[in-house]
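Have a look at the structure that comes next, please.
One chain of protein is taken out of this complex; the other chains stay put.
Chain naming follows the written order as A, B and C, and within any one chain the residues start at number 1.
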Amino acid sequence: MSTEIEELAARFRTFVEARDWERFHTPKNLVMALAGEVGELVAEFQWLAPGEPLDEETTARVRAELGDVTGYLVRLADVLGVDLIAAAHAKLSESEKRYDPATYRGSARKAPPLPP
Amino acid sequence: MSTEIEELAARFRTFVEARDWERFHTPKNLVMALAGEVGELVAEFQWLAPGEPLDEETTARVRAELGDVTGYLVRLADVLGVDLIAAAHAKLSESEKRYDPATYRGSARKAPPLPP
Amino acid sequence: MSTEIEELAARFRTFVEARDWERFHTPKNLVMALAGEVGELVAEFQWLAPGEPLDEETTARVRAELGDVTGYLVRLADVLGVDLIAAAHAKLSESEKRYDPATYRGSARKAPPLPP
Partner (left out) sequence: MSTEIEELAARFRTFVEARDWERFHTPKNLVMALAGEVGELVAEFQWLAPGEPLDEETTARVRAELGDVTGYLVRLADVLGVDLIAAAHAKLSESEKRYDPATYRGSARKAPPLPP
């Protein structure tokens, strides 16, 4: 049984192999592709006033950009052999310890790193 | 039944609510957080020669950065109500049409956008 | 007579040569270094409410990040042989034509590209 992320990774892998693009999909290049797509996502939000809702056209573009970002992130993790969900849970566990709810309630300030 | 992405989103949501951080987690701010984390990921690869493998310490940092990127991406999609996997499959379907395997085999050049 | 940008580029070039780092400073790698530094800059602003001023410590970090961004941008342009100021003026001339003041006054919407 495979997860939805594994299925997406497998489909992307097949797509790449069918075009003989493995040589382009090094980790370094995929990180750049991811950064380029995130740049396009940032550009959709740059002039937005706080609380200003996205109009319908922008929403559609944002959904498409999120699709691109997800695709390259999953492809990069596939090439590197990293489990994205496990990695995210590990960081969230760390943040739960670093940011004590009582101390950091309603505050955006940064906590010191956890002792090793 | 929920997927692994929904579970991660739910855990992140609880984490944010316990700290009263909803006001910080606007789409605009989360896009910036995502861009910041992707910047850290890019920095890990910047001086790497092509084909140069990551050493053990860098691998651990890359895994942690991928965890941060995944966390903010899932959180952003949760706030926007976007299904990341569906969005990625939609873009991949588009790419399959845009990049005919025979024409683009072994080539990194960009295809024209699909006709609307 | 040289400009302040040329002087900065010359100092950076000397710095790189003294360390035998030319092999690392390919355009591709320098673009990644630039992206990494811009990511750090973005992170300084991510949780800021609109109109919220930077505190003293953040201001100092922002100044340092702007120094890093400027350094890598000037270094990249030096390696590529691009005149940054001329390139910026060319794009501003284009924007002056694309964005007619009467039509775009007070509006953040994007203009169509200029006809070729």
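As a working rule, a residue touches a chain if its C-beta (ideal position, glycine included) is under 8 Å from a C-beta of that chain, and two chains touch if they have at least 3 such contacts.
None of the values given here were measured: they were computed from a predicted structure.
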Absent chain, residues of subunit A that touch it
24, 29, 32-33, 35-40, 42-43, 45-47
Residue-wise, where is subunit B in contact with the chain that is not depicted?
28, 31-32, 35, 42, 47, 49-50, 108
Residue ranges of subunit C at the interface with the undisplayed chain:
3-5, 8, 11-12, 15, 18-21, 23-24, 26-28, 31-32, 34-35, 38-39, 41-42, 44-45, 48, 50-51, 54, 62-64, 66-71, 73-74, 76-77, 80, 82, 84-85, 87-92, 95-96, 99, 101, 104-106, 108
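The definition used in the following text is that only the chains that are shown with their structure count from here on.
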I'd like the Å distance between the centres of subunit B and subunit C, where a centre is the mean of that chain's Cα atoms.
24
Chain centre separation (subunit A, subunit B; CA means) in Å:
2
Could you check subunit C for residues that touch two or more other chains and list them?
32, 35, 42, 47
